[in-house]
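Before I ask anything, here is the structure I am working with.
One protein chain is absent from this view; the other protein chains keep their places.
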Amino acid sequence: MNTAQQTARVGLFFLLGVALVWVTFETLSNGKIFAPKSHTIVARFDDLRQLKAGDDVLMAGVKVGSVLKTQLAGHRGEAVLQIDSNIDIASDATATVAMSGLIGGNYVSIGMGTAGLPPLMDGAEIRTVESPDLNTIMAQLGGLGKELQSSLGSFSSAFNGDPKTGGGIMQKLDKLVTENTARINATMENLQQITDKINRGDGTIGRLLNDPKLHDELLATVDEIKSAASQAKELVANAQAVIAQVKSGQGALGTLVYDKKAADDIKASIADLRTVSDKIARGEGTLGKLISDDALYNSAQITLKKADRALDGLNDSGPITAVGIVANALF
Amino acid sequence: MNEPATSACSKTRNPFTGVEANAVGVRVDAISKKYDGVTVLKNVTFDVQPGEIFVMMGPSGSGKSVLLRQISGLEYPTSGTVTVDGMDPCLEETRYRVRIGLVFQAGALFNSLSVYDNLALYPREHRSGGEASIREKVMHALRILSLEDAARKFPSELSGGMKKRVSIARSLVMEPQLMLYDEPTSELDPVMSATISEIIATLKNEYSVTSLVVTHDRALALTIANRVGILMAGRLVTLGTADDLRSSTDPRIVDFLNPKIDIEHPRFKKLEAQEKDTS
Partner (left out) sequence: MKRIVSILEGVGSVVQLLVKSVSYAPTLPRQWARFVEQCYLIGYTTMPIVSILSFFIGTVLALEAGYSMEGFGAKEYIGSLVGLSMARELGPMMTSVLLAGRVGSAITAELASMTVYQEVDALTVMNIPAARMLVLPRLAAILVMMPVLTVIANIVGWFGGAVVARYVSFVGISSESYFAALRHYTKFKDVIYGMEKAEVFGFVVVLVCCNIGLSTRGGPREIGAAVTRGVVVSLILILVLDYFVTKVLM
């Protein structure tokens, strides 16, 4: 091979190398040397976390620059951000340090701010918002568990009641019955009188009144109320057990992070809990009705009052009418 | 073939005319050389007068080539000193001031270069003149040794004798002040040997080039030598003119100059063995 050819090949090869270096440079550094001038803004945070020089600066998810350097500024961390010169950042925009993934790096996210406001000048300081990091989120998750527990506690105290404040629903029901004992007794006496009268007088009414069905139904209603109350207690106990699980889960942070099932379980049980309380709120089920439906309490009272009145009226009017009144009032 | 060479050398346009060559003397003072404990040279002392032809003879393996390496500055002797024109030949500055041509026994041509480039290397590297004058010089040297046709060949395409001639030509181009020849006539036909003798003599007679020839070619030695030394087993056994040698009665010298081929002679066998070793 002659020398000229050899020289040409070496020259070609060298130029190829230079070109490839240039391509690499352009690709990896976005051709910073000849890129349009950029301006810098300063963002101060209490905690920069793992933010480092070279990390991206994103605005609505679009890269608008990179972190030039990080340094301490007094008691805070300061990140100098290099922003492409064609990007204007509104002066009320805020910057946060965001995570791009559990094990990934961080980036600085800049909000849009208000359009029309004057843009930040070179070297200006941007407003910042501290964003919680993973540890804070975990801590908050623990706090959430506690809150849930306390709210469920007040939920149960609503049932069981605090003696000082007049008691919960159960106590109120007790009270209702107790308060009206005299009346009921009176009613019973009246009834006795009527019965006596009927025993003595009209057979048909007597049979009607002697029929135990009415009394039984009244008792059954009370029983239902009792069993509803015990169901409510059970539910509260269940809820407490769930909370206990949440609490123990919170201790094992690793489980919560890596065991998706545990997290799912918690989510599912919280969701269940929510459906239950939603149902309660919507007034579905016995307990729901009991709680959400004031009408029941009212109608119970009204019924008793009506029964009272009816029995009173029974003394005056004819027996058949009286039976009709009682039947109408009660059913 | 002798005639053109001689006449070429006597022309004023020959490569050596422009040089005011100072005759250079060599002094070898009590040098010894050991390789890994084996003594090759033992206390050798002689000097080469400026402008004379000194022939060092001796059987193969007697240390002649090693002696040349010490004088040409390729190696330092284990003890003793060598001076060329009063300077240490191993120093680079000595070689700047005294041009030493060394004709290697095997030629030592640059295998990657053509014959022409082999010859042109020295003037190019030392920037003596432009490419035209270098070409003239090189072609002249090639002509002297009847090598014009080989200019474009590569050393691997040459026979042993041609390599030797190219090597001599390469030294001539250097316009040497001191020429060292290592077996210049081995592998050459008698005509070419005669040419070599002519060249050596011409360099000496007309241009005062000091020459040191190492050979076992008795005819060459006795023809051209001003003085002859005989080296045997690393020792200098005698030193004198060619006539001194011829009239010597020392049995070793008589034996050496008039070898009797006696196959059964133990020394012959020994020499044969040494011959094998060195080759």
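As written, the chains take the letters A and B, and residue 1 is the first residue of each chain.
Definition applied: a residue touches a chain if its C-beta (ideal position, glycine included) is under 8 Å from a C-beta of that chain, and two chains touch if they have at least 3 such contacts.
Since the model is a prediction, treat every value here as computed from it, not as a measurement.
Counting contacts over the entire complex, the absent chain touches A, B.
Within the whole complex, the absent chain has one touching residue among B:S72, B:T185, B:T202 or B:T215, and that is B:S72. When the missing chain is restored to the complex, the residue among B:L109, B:L212 or B:I253 that touches it is B:L109.
Of the options B:G101, B:P184 or B:G234, the residue whose C-beta touches the omitted chain is B:G101.
Touching the omitted chain from chain B are residues 69, 72-74, 92, 95-96, 99-102, 104, 106, 108-112, 121-122, 125-127, 170, 174.
Summarising the interface, chain A meets the missing chain with residues 3, 6-7, 9-10, 13-14, 16-18, 20-21, 23-25, 27-29, 54, 103.
Basically, only the chains that are shown with their structure count from here on.
With centres taken as mean Cα positions, chain B sits 106 Å from chain A.
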